[in-house]
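The complex appears here minus one protein chain, its other protein chains still in place.
== chain A ==
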Amino acid sequence: MYVPVMTTCGHNYCYDCISNWLVSNNANELTCPQCRQPLKDPPALNSALQHLLNIIIDLCAPGDARQDRTRAESVAQYKDDVDNNTLYKDVFNNTAMAVVDDDDGVARCSNCHWEVEGDVCPHCSARMRNRTADYDEEEDDDEQILSDESLERSNNLRYGSHRQTSGLLQDVEAESDYESEPESDIDNRPTFGGAREILNHINERDRRRQSDDDDDERDSDLDSFIVDEAEAEQSSDQSGGSPDANPRVVQLDGSDEDSHESHDSDFYEHNDDGGFASGDSLDISNNDNDKDNESGRKVRKRRFQVLDDSDEDE
């Protein structure tokens, strides 16, 4: 190993070997061979390790002409690639990231903004560096998405973290009468009206997806948030007594009568019968609860955890 490079996940490879690997498995997303993390950025030269290796090589085989020649070749090759901007056999220049659009939850090519399905952009035919749809083999398991981790993350999101909030989130805050922000105005309301559609859409998309790890960061926020909301409705329906714990949660749930009354007329104008999300999903979740008390209880437990966390934040 004469030119060691390090991936963003911290694993070192020989420049030549990792280039060959990235080119050879071109049917798939680019991943680290050791930990399978998607390589969003090209690995960088690890000069400290290179220095160390040079010392070791010189110590082990001093004056080996063949060794010195191959080393010089490797280093020259790397320098050439740097100068010509053809690092890693151009694999990072020819590929794109699939970025999920927060407005409609659609994965788009970072090159041409075309909607991406599968591992290749149908418009510019760029190969996707991160995986968007190859999870048919994975069982779709809602529990997977409802992991405590994602709950915590959505909790952070809702109660004043510094991360960028999506338009959808702001809508819900407005609906819950929880300090409506200027952005959460009429324009955004219809988005919330169609929340269930988006939820369905995202569930469908998740079926083809493995976990939050592979997703774009903002996308996973969106996912976990929406699931969290649906689940919140379930939990408070079931528990009844729990809403006192945090008034804001009650309003979010839409289970409290008052929360409906607190909407201004604007809200109803922009949420016609078909798209009245909180009411619709409330009915459905009731039925679900009748059928499946077990999962409801589980969900409630998690909800409590979220409530505790949010109290700490305050």
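Convention: a residue touches a chain if its C-beta (ideal position, glycine included) is under 8 Å from a C-beta of that chain, and two chains touch if they have at least 3 such contacts; residues count from 1.
Convention: contacts and distances are computed from a predicted model.
Within the choices "tRNA (guanine-N(7)-)-methyltransferase", "LANO_0H21286g1_1", "GPI transamidase component PIG-T" or "RBR-type E3 ubiquitin transferase", the name that UniProt assigns to the complex's undisplayed chain is "LANO_0H21286g1_1". Residues 17, 20-21, 24-25, 27-28, 31, 33-34, 36, 134, 137, 139 of chain A touch the missing chain (whole complex, contact as defined above).
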